[in-house]
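All protein chains but one are shown at their positions in the complex.
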Amino acid sequence: MFFASDNAGPAHPSIMDALTTANQGYAMGYGADPLMDEVRTQIRDLFAAPEAAVYLIINGTAANSVLLGTMSQPWQTIFCSDVAHIHEDECNAPEFYTGAKLTLVPSADGKMDPADLRTKILAEENRGVHGPQRGPLSLTQVTEKGTLYTLDEMKALTDVAQAFGMQTHLDGARFANALVALDCSPAELTWKAGIDAVSFGGTKNGALGVEACVIFDPALAWEFELRRKRGGHLLSKHRYLSAQMQAYLADGLWLTLARSANDRCAQLARGLRGHNAVEILFPPQANIIFFQMARREHKRMLDGGAVYYVMNGDPATGDPDAPLIGRLVTDWSMTAEGVSQFLDLLHGSPG
Amino acid sequence: MFFASDNAGPAHPSIMDALTTANQGYAMGYGADPLMDEVRTQIRDLFAAPEAAVYLIINGTAANSVLLGTMSQPWQTIFCSDVAHIHEDECNAPEFYTGAKLTLVPSADGKMDPADLRTKILAEENRGVHGPQRGPLSLTQVTEKGTLYTLDEMKALTDVAQAFGMQTHLDGARFANALVALDCSPAELTWKAGIDAVSFGGTKNGALGVEACVIFDPALAWEFELRRKRGGHLLSKHRYLSAQMQAYLADGLWLTLARSANDRCAQLARGLRGHNAVEILFPPQANIIFFQMARREHKRMLDGGAVYYVMNGDPATGDPDAPLIGRLVTDWSMTAEGVSQFLDLLHGSPG
Amino acid sequence: MFFASDNAGPAHPSIMDALTTANQGYAMGYGADPLMDEVRTQIRDLFAAPEAAVYLIINGTAANSVLLGTMSQPWQTIFCSDVAHIHEDECNAPEFYTGAKLTLVPSADGKMDPADLRTKILAEENRGVHGPQRGPLSLTQVTEKGTLYTLDEMKALTDVAQAFGMQTHLDGARFANALVALDCSPAELTWKAGIDAVSFGGTKNGALGVEACVIFDPALAWEFELRRKRGGHLLSKHRYLSAQMQAYLADGLWLTLARSANDRCAQLARGLRGHNAVEILFPPQANIIFFQMARREHKRMLDGGAVYYVMNGDPATGDPDAPLIGRLVTDWSMTAEGVSQFLDLLHGSPG
Partner (left out) sequence: MFFASDNAGPAHPSIMDALTTANQGYAMGYGADPLMDEVRTQIRDLFAAPEAAVYLIINGTAANSVLLGTMSQPWQTIFCSDVAHIHEDECNAPEFYTGAKLTLVPSADGKMDPADLRTKILAEENRGVHGPQRGPLSLTQVTEKGTLYTLDEMKALTDVAQAFGMQTHLDGARFANALVALDCSPAELTWKAGIDAVSFGGTKNGALGVEACVIFDPALAWEFELRRKRGGHLLSKHRYLSAQMQAYLADGLWLTLARSANDRCAQLARGLRGHNAVEILFPPQANIIFFQMARREHKRMLDGGAVYYVMNGDPATGDPDAPLIGRLVTDWSMTAEGVSQFLDLLHGSPG
C-alpha cells in the first residue's frame, strides 16, 4: 500500500541484470561506450528521428534544466503551467541553468489553455528591452495533476508558441505513462505535436536513474554537451546509464511497465469512485490520482498502513471532518492485490 | 593492457550485489532511505567526525562544484594548483556553481608549495573592493600528476590558508589511493591536516558512480543540500547511491581495492624504471604514472594493444624520435598478469 | 503636455550647479570623495539611522538588483506584486543579481494584500529542499499604479514577512512623492514600517541619475560593496553622484520637487474627474494617473500634442469607441499652465 511516489519503488530486474551484463571489462567513459551507440539508435528509431541528438542524464531535474538551458537565453522567460515541476519542485535549478525566469500560465487541472498561454505571451512582449523576452514553452505530459493533454491539445499549445517563434520543451518524466494512455507513437507525442526537445523519463518507470534528452534539431547538440558537462552531469562511467536505457527500451519493456502502472491507477480510480465520501479531483488518466476526503478518513488509512502524501494539511491534527487532498501514485511494481488491499481498507470504513 | 583511466574499469562485484540487495520494495527517496543513515554513520566513524555533514553525489565534478559553491562567494577567488582537475577538466563547472574565479598556483609535479601559495594570496589581496577576495584553498590528493602531499606538506598549505582566514577543500577523487599510500587515517588525511571539506571518491575505485561530500562544519549542511538540489544533483532513487557507498566501505573493501590499484602501479613503475629509454616524470606514489619515451615506442605499444593516453602529441604522426609523454592509470580490477603483459611488450622492443 | 514619464524631464538647475561646483580639482574616486561623507551624514540624519550603510548608484534597476542580491540567496524566491518594476521592467536584472526567482502576489491596484502575501508564502514553504526557499519581500512605494500603501498597510505586510523570518526591501524610485503624499518622515516610511533596506530614488525627481541604497543593518555593508563592484556599478568619478544627491537633499529640495509633481498630478486628476467620458482607474495618490477613455479621444489628445503612453492598444488603429488605458506621469518641472493646456484640450472635445 505504498503510493507515495513512483520514485520509491524498486528498479525492474531486467534493468538490474543489464547493469551486471554491462559490468564487464573496460569501456571508454563519458558517453563513448558502445552501449550508448546502441541506445542512440534505439531512440532515434523509436522517435522516427534519425538526426536527433540523444543524451543520457541521471535525473529529471537535470534533464529539464540542461535542455532548457540549451533552448533559452538569460534575458528570456520560459512559459509553463503554474504547477509545473520546473517551477515547484526543482529549487530554482531551471533558473540556475538558464538565467531566465518562468512565466506561469494558469492550469486548474495541470493543463494550460492555448488562450491563456497566448494572453501570457502577449503580456510579456510589449516592453521592448525593459521586459523579459519570449523564451521556450515547457509542457508536462503526464501533467503534475495526473491529467493528459490530447495530441490536439498539445498541438494547439505548440502552435501558439510557434506563432511567436518560440521553441517547445516537453517534460516527459512520465512519458511512457502518457504514451500508453494516449495510445500513440513517440513521434506523435513529440515532434509531430510540435515539440522540439523532450526529457524522456526512465527513472519513474522502472530504472534506477536515467533520463534521455532528445533534441530534434541536432544543431543544438554540442551546446547541450557543454552545458551538461558544466553542470557536472556528464558521468564518467557512462555505461551504467546506457545499460539502463538499453534494457528499458528493449522488447518494449518500458511500455509494459507503464501499462501496468496505469492499470493499477485505473483500478484505484474505480475503487475510489465507488466510495461516496471520496471525491476524485482531476480525471486520473495515467498513474496519478488526487482525491479528497475527510481528515479522519485519511488518518484511518495512514494508520492502517497506507502510505501516500496528504497535500494540504496534517492528517493527524485538526478538524476530523475537514476535507483534505491525498495523492496516490502507482508504479510498475504494484500488484492488483496491493491495490485491492488499499481499497478494502478504504471501503471497510463506516464512510 | 587498459591503462587509460580508472573510470574505465568495471565496478566491483560486491558493489553490484549491494545494488541488487537494495532493490527490494519501497524506499523513501532523496536521501531519506535507511541505507543512507548507515552510510552517514560509517563515514562519521571512519573520519572520527561525529558531527560531520555527509552527502552522496553521482560524480567528482559535481562533488567538487557543490562543495566549493557552499564554501565560496561569487566575488572571491579559489586557490588551486595550475593542473587541478577543477581548473582543467570541469568545463567551468566550479565557476558555474561558485561564481568565483580560480587563482592558479604553480605546481611542477602537481603539488603546490606553501611559499607560492602565500605569494599568490598576497597578490590577490591588495586591491580592496576592486579585486577578487580570498576564497577557499582547494588541494587534490592524489594529485593529478600521481604524486602525494605528505601530511606535513598538507598541513603547511592549510596553515597558510588558515592564516588568511580561508577555508580548505580536498578533491579526494582518489582519496583511497592516497590513504593507503600514506598509511594514515581518514581523519589524519583531512581535518587533522586542516581540511574543512572533502570530496571522497568512490567512482574511480570500484563503484559505478558515487562520491561522498563530507563537511566537518555541520553549519554548512543545509546550504549544501539546497545547492545540491539546485544543481540537479539530488537523486530521487537515492538508495542506489547509498548502497554503493555502504558496500564500498564495508569490511574495508575500499582499502583493499586501492591497495591493489597502487600495487599494480608500483609493478608498472618497477618495469618502466628497468627500461633505459623510458623516463618517469614524477614520483608515482599512488596509481598514476607519467612517463616519457620516443614516439616510435608509444606507437609500438599502442599498436600492440596497450591502451593509454599520450598527452602532448599524436603518437602516430611526426618525428619518431621525438619524446612524448604517456599516462598510465591503474585500478582495482587489473591483474599482475595484465601489467606483466604490458611490460613484456615494452621490453620486447629494441629500446 | 509631456506626461510620458518622470524620467523624461530635465534635471533641476540646483543639481546641475552642484555638478559644476563639484568639478574642481582632484577628488579620490570610488566613493572616497569628501562629498560622499556629507551625503552619508545627510541620509543617516534624514532617516534617523546613524548606523545605516549608505551607497549611491546610477539608476533604479541597479539599486534594486544590488540590494536584493545582498538580501537574497540563489535558492530563494522574492515576494513582490505582480506589477512590480523588478518583475516587469528590469529584463531579469533581479534574477541576474540574486539567482533567485520572484513569486508574484496579486495586486489589483499595485498594492498587495497581507492575506494574499501570506497565502503565497505558505504555498512556497511546504516542499522542503525541493521548492525555492523564502527570500525577502519587496514593496514599491509609490506603487507602479500610482497608489500608496498607508503606513499601517506597509506594517501589516512587513509583519507578515517578519513572521516568516523574511527581510524586506522597498523600491523607492518615487520615495519623495510617497513621503510628501503620506506626510510622514523617512524613518516612518522605512524602518519604523518594518523595511530593512530601501532604494531611495533621485533620478525621477530632478536628478540626472542617482539613487541611494540605504541598508539599516550595517552588517550587510561590505557584501553590498562587493556586489556593486562586481555588477560594474561602482563609479570611478563618484563625486558626480555625491554632488547630485547632496544638492537633492539640501534645503529640502527633494521635498519641494516632489510636492510640485504631486500637485500637478492632483490638478490633472481634478480635470479628468470633471470629464464624463474619462474613468480614473486607481486613486492617483502621488504623481501617476491611469485613466480610461475611448480610443478616439486618446487619438485626439495625442494628435493635439499631448505625449503619454497608451498601455493596452494602438491609439491610432482599431475600433474608435473601444476603451483604452492611458498613463500620465508628472514631474517637478511641469507647470500649472502646462497641465491646464492638457485639460483644455481634453475638455474641448465633444466627449
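Going by the order they are written in, the chains are A, B and C; count residues from 1 in each one.
To be clear about the criterion, a contact is a pair of C-beta atoms (placed from the backbone, for glycine too) under 8 Å apart; a residue touches a chain by one contact, two chains touch by 3 or more.
Note that the structure is predicted; figures quoted are calculated from it, not measured.
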One chain isn't displayed here. Which of the visible ones does it touch? A, B, C
Which of these touches the unseen chain: B:Gly9, B:Gly31, B:Pro74 or B:Gly231? B:Pro74
If I consider the whole complex, including the chain that's not displayed, which of C:Asn92, C:Ser107 or C:Thr190 touches that chain? C:Asn92
Considering the complete complex, of B:Gly99, B:Pro218, B:Gly304 or B:Pro323, the missing chain is touched by B:Gly99
Contacts of chain A with the absent chain, listed as residue ranges: 30, 73-75, 129-130, 133, 225-227, 229-230, 234
Absent chain, residues of chain B that touch it: 74-77, 88-92, 95-96, 99-102, 104, 127, 129-133
Missing-chain contacts on chain C, rising order, are 2, 4-5, 7-11, 13, 16, 19-20, 23-29, 58-62, 65-66, 90-93, 96-97, 203-204, 208-209, 226, 229-237, 240, 307
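Assume only the chains that are shown with their structure count from here on.
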Label of the chain whose CA centroid is most distant from the centroid of chain B: C
With centres defined as CA means, the chain nearest the overall centre is A
Inter-centroid spacing, chain C versus chain B (mean Cα positions, whole Å): 51
Can you give the whole-Å distance between the Cα centres of chain A and chain C? 41
If you average the CA atoms of chain A and of chain B, how many Å lie between those two points? 34
Where does chain C touch two or more other chains at once, residue-wise? 74-75, 129-130, 133
